[in-house]
Structure formats: C-alpha cells, structure tokens
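A single protein chain has been removed from this complex, and every other one stays in its place.
This part shows subunit A:
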Amino acid sequence: MGIISRAFQGRPRDHDEKLPPGQYLVHDFPVLSAGPTPRVPLDRWEFAIDTPEGEVHRWSWEEFQALPQETPTVDLHCVTKWSKFGTEWKGVSLDVLMEDVESAAEYALAYSYGGYTTNLPLEDLLDGKAWIVHEFDGEELAPAHGGPARLLVPHLYLWKSAKWVKGIRLLNDDWPGFWETAGYHNYGDPWREQRYQGD
C-alpha cells in the first residue's frame, strides 16, 4: 500500500469483481485517440488480412456485411482508468475472418485508416476473443468511436482495439505499434495492470 493521502476518502467502495485494479466505472463512453477522427466512405472501405507467406484476403463493405454476425456484450477497460460494463456490439468474429488464412505467423499488427497501429499476439485474436465490429448499442458505429468498423479485443486495454481498422498484418516477429513505441505496455492486460513498459 502506498502512502496515505490525508483526509482522502474516495467514493463509497462497492467492491466489484469485474473491475480490474486501478480502474473506475463510467456510464458514458469517453473518447480517446491520438489525432483527428478519420472519415472513411463505405464505398472505399476495405478490410484485409495478409500473411508473411504472401497471402492476402480482402473484404469490401458488402462482403464483410454478408459474413456471419455476432453480438458480443463485453466490458471495456481503458488505460486512462475508466471501465465500462456490458457494452453491446455487432460484428464478425476474427475466427470467421481467419478461417481460410494459412500461416505460421505468431504475431499480428492491426493498422487503421489514419495511420494508427497496435500489435498483439495472434492467439489473442482467436478463439472467440476478438471481433471486427460495426455497430454499438444497436446503432452504426460513430466515427469518434472508430466507425465504420473497429477491432474489439476486450480482454486487453482498449488501445489494442484499433479504431477505423483497415487490416491485420500477420507477422513472424512482434512489431510494436503506435502507443507501444510511445512507452505503453507491449501486451496491456488490465488484470495485471500492464499500463506502461515495465509494469
């Protein structure tokens, strides 16, 4: 335990097992991004997965919409300390998108319209742990929250859930992304409070 802050009481504690250490609960949906919000017209939208072996898989907006859709309800944890419970999304599981992808790669780099990148181990995208989502709370995803479509990887801090996602590059080696090269943790597990490098 750290030093005691004189006369600090804090909020009444309702100890919540769903809240990772150092996080607090919000009911609105804060926005965090490093630059302006890109606007991506749907007729020019494309999502791609490519592999170090040279395979490329691409989906137009119509092709992406025609894939089997899921409606995950998940808790979100942002490294700036807020968490939001029970958010409802609609989108395509990465398991579906990866179905025909053959590769020995172990890492992934998600990249976005606007130039954002974030890295994660490939296994964190598989087995029902990640989606490309295009609806939030029954409405099409607003640009400020990553629309037309964003990656959703709720078991990691939210900066891993790349907004305005454009594709996923599979890699044999780990390539740190945008925040990961700016001092944030390479993996970002909220339950182990991996906020910054060395945590």
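List of remarks:
Quick note on the criterion: contacts are C-beta pairs under 8 Å (C-beta built on N, C-alpha and C of every residue); 3 or more make two chains touch, one makes a residue touch a chain; residues count from 1.
Keep this in mind: contacts and distances are computed from a predicted model.
Going by its UniProt record, the hidden chain of the complex is named "Oxidoreductase" among "ABC transporter ATP-binding protein", "Ferredoxin", "Oxidoreductase" or "Tryptophan synthase alpha chain". The residue touching the chain not shown here, chosen from A:Thr73, A:Asn172 or A:Gln197, is A:Gln197. By the touch criterion stated above, the residues of subunit A touching the omitted chain are 1-11, 13, 22, 24, 26, 28-38, 80-81, 114-115, 144, 178-179, 181-183, 195-199.
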